[in-house]
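Okay, so here's the structure we're looking at.
One protein chain omitted, others in place.
Labels run A and B following the written order; every chain starts at residue 1.
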Amino acid sequence: MFATISRRGVLTGTAALLASTALPRLALAQGGGRLIVAADSEPRQLNPAIVASNGVFFISSKVIEPLAEASYDAGGLKPLLATGWEGSEDGLSITFALREGVSWHDGTPFTSADVAFSAMEVWKPLQNIGRSLFANLETVETPDPLTAIFRFSKPTPLQLIANALPVVSSVLPKHVYEGSDIAENPANRALIGTGPFKWGDYRPGEYYLLTRNDSYWGEGLPHLDDIVFRVLPDRAAAASSLEAGEVHLAAFSSVPLADLDRIAKVPGLSVVTRGYEALTYQLTVEINHRTGILSDLKVRQAIAHAIDKDFVLDTIFLGYAEKATGPVPANDPTFYTPDVTTYPFDIAAAKDLLDEAGYREGPGGTRFSLRLLPAPYFAETRQFGDYLRQALAAIGIDAQIVPHDAAGHIKAVYTDHAFDLAIAPTVFRADPAISTTILVRSGQPDGVPFSNQGGYANPDLDALIDEALVTLDPGKRVALYKDFQRMVTADLPLINVADWSFTSVVADSVTGVATNPRWVVSNWAETGLSE
Amino acid sequence: MTRPFLRRPEALLGGAILLALILIAGLAPLIAPGDPLAIAGRPLIPPFTDAGLPLGTDRLGRDLLAELIHGARTSVAVGLSAALVAVFAGMTVGTAAGFAGGAIEAALMRIVDAFQIVPGFLLALAFVSVMGPSLWVVVLAIALGAWTGPARLARARVLSLRESDFVAAAKVMGMSPAEIAFRQIMPLALPPVLAVASVIVAAAVLTEAALSFLGLGDPNSVTWGAMIAEGRNQLRSAAYLSIIPGIALVLTVISTYLVGEALTDSLTGRDKR
Partner (left out) sequence: MARLGRVVLVRLAGSLPVLLIVLVGVFVLLDSAGGDAVDAYLLSMGGGDAQMAAELRARYGLDGSVLNRLLFTLGQYARGDLGWSIALNRPIGPVIAERLPNTLWLMGSATALSFLLGSALGVLAGRRPGSVLDRVLSGGSLFLYSIPSFWLGLVLAVVFAVQLRWLPVSGIETIASGKAGLARAADIARHLVLPVAALGMIYLALFLRIMRSGMAEAWGQDFTLAARARGLPDWRITLNHAARNALLPLVTMLGLQSAAMLGGSVVIESVFAIPGFGRLAQEAVAGRDAPLLLAVILTSALMVVIANLLVDLAYGWLDPRVGSGAGHD
């Protein structure tokens, strides 16, 4: 009954009260309409230019846009605030042509000054990903209001920057943020952007409301009147709300995988797996190489052989995942290579390797004990923890799960290094240089989450990573990253188990779903509701 | 002590269930040998369809019956340990406070007050999150919210005994105050405290389940609460996953209450019927 009370709704309070005694159903306003989405968390900081994470993008990408969005078309990018980009021969500059006729939600025109300000004052000094990606960015020149030239101190591959654009390039309004403490600006809690939806309202613990931007630059867009993100932290509640027709869309696998089969059969609901290709996660076993036993390659190989990836795919992911062969997921169209060392499930081989390494079975069949820390923030990493404990027991390794909550896990693994094996949901963000090589590159200071905190150091691998970072030719870059995958799978600084993405459960009335490989975290201008 | 039991069929039934439960808990490694968390078969086999796995399997293919049996062990262990810790801590503090009197008593009782006004579950939640959810932490967390009752009861009893003749006699005999307090008085303060102990056991089993439900259980051991929490994601497609441990939990709690009630009546010499 909530959907009847849209912006165009004419129901009075009394009528709504009467309606509320009837069955709740999704009566939809013609055109427009209110899309209700389940959100499982409330990010403390919603500014996507500062915090480039999927949890933030999920909500903020509808309000604040990047220069370009990911696309299923060849080239992989769709222009948004930038209409074109070009790199110089020497790799020291990239020129962006910006879209004409775009204005901020407060009416001020969007210009190259906003891009320069965002890059120099926000992305480079404040953003979690931009701090390293734009480390060599020296200045941004603005010869005219629709041109921004990024100048780098070292050769920077255009391919890398282009791949990163959807994630790192959310543009903020200079006139709102200039001269303020950007991280604490009030606009971080009531976003101002150029996107198809304007900030409406936020009731902590209840919902976020975004309303239609009537002067959006896209012709005839957006379709929806407004979007409500309903805060539903309990996963079972998300499923029930969908079934009861109280929510149209639950993204990021907020409906438990185990419930998907059943919910797919509910009339009016569909399970959608597309729309996440550019945010593929990998189920990864992080290894602490400071632990003497684990610094032995044979032991790492034995662990890799002990994992039955088919079982993991079928039982934990219920088929909604692929086997990982290495640190780049198979669905990446550019960098992936299957030509790497693989470790088929083979308990006998695993036991032989451990014997060879000198770790013979002791009394009770146990060779040695390890601490296992599964990341607690995904059901799948926890369940894989339960499985890995059993898989290791089968080859004589006694793994004790050390439970932590989310904050405790981050501290234990990435600052205190109090683990032997950890299970992480690492993210591949369209280019290995963005958040993948950091997982194995040596020299990471303590306390950096989602980086190599296992003490692994391989000078050859480091050299390769550094070379790829300044290689401009796309073909050569790709070749280097293929070598990277081969070296990682051969030496196993970590073990990649599965490439896994999320699922959405969507009401059939929702149109324009999964239209790009980052759909859930894109601007939803083309999403609508039909009768 | 046996009379109230025999006169009450409910208490008898409760006692029988509890006894069976304790037997199962004690003999778990014999009845269901091996690691109950080991993968035993295909995932999600429904109950009563496979003779080898009579109650079926869970999401990962673990034997539900083995999990249930070992879960009884954890539930009984957590319930009893939490009650034991709570009773012991409460009796010690209560006896010390009651016997010492004066400033020490005032200070100790303010601490008791402090624990009493903080909702126990909130405290347990914070404690387990901070300390990490191992079984002992869970036991301590539950005891943190439960020891104030025994402390108050023990103190009240000690206050009434402090001036009695046998305490005076003990003083004359040259016993130290601590000896008098803990050797002579504390045992006499036991009956009323034991009467509430059964309530603490039952509440502890329920609290453990609630903590596991919120994801704060020990992943290295099977508990019924964790089984229910795991199963609730499949509440609609495989309801047995959470119903079976749910029934076990309810039976345990009910039988503990029934036995506790009969025990209370006989210990406090009160029998309504």
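Operating definition for what follows: a residue touches a chain if its C-beta (ideal position, glycine included) is under 8 Å from a C-beta of that chain, and two chains touch if they have at least 3 such contacts.
Treat the numbers as computed from the prediction; the structure is a model and nothing was measured.
If you put the hidden chain back, the residue from B:Ile39, B:Val139, B:Ala209 or B:Ile244 that touches it is B:Ala209.
For the chain missing from the display, the contacting residue among A:Thr83, A:Thr108, A:Thr147 or A:Ser240 is A:Ser240, taking the whole complex into account.
Where chain B meets the missing chain, the touching residues are 10, 110-111, 113-114, 116-127, 129-132, 145, 152, 156, 202, 206, 209-210, 213-214, 225, 228, 232, 235-236, 242, 246, 249-250, 253-254, 257-258, 272-273.
Where chain A meets the omitted chain, the residues involved are 1-2, 5, 13-14, 16-17, 20, 23-24, 36, 41-45, 51-56, 128-129, 131-132, 183, 188-189, 200-201, 203-207, 209, 228, 230-234, 236-237, 240-241, 243-246, 377, 404-412, 415-416, 427, 435, 445-451.
Keep in mind that, in the parts below, only the chains that are shown with their structure count from here on.
Chain A and chain B have Cα centroids lying 43 Å from one another.
Chain contact summary for the complex, chain B toward chain A: residues 35, 37-39, 43, 59-61, 129, 132-134, 215-216, 218-220, 232-238. Chain contact summary for the complex, chain A toward chain B: residues 235-236, 239, 256, 258-259, 261-262, 315-316, 374, 376, 379, 382-383, 385-387, 389-390, 393, 400-405, 408.
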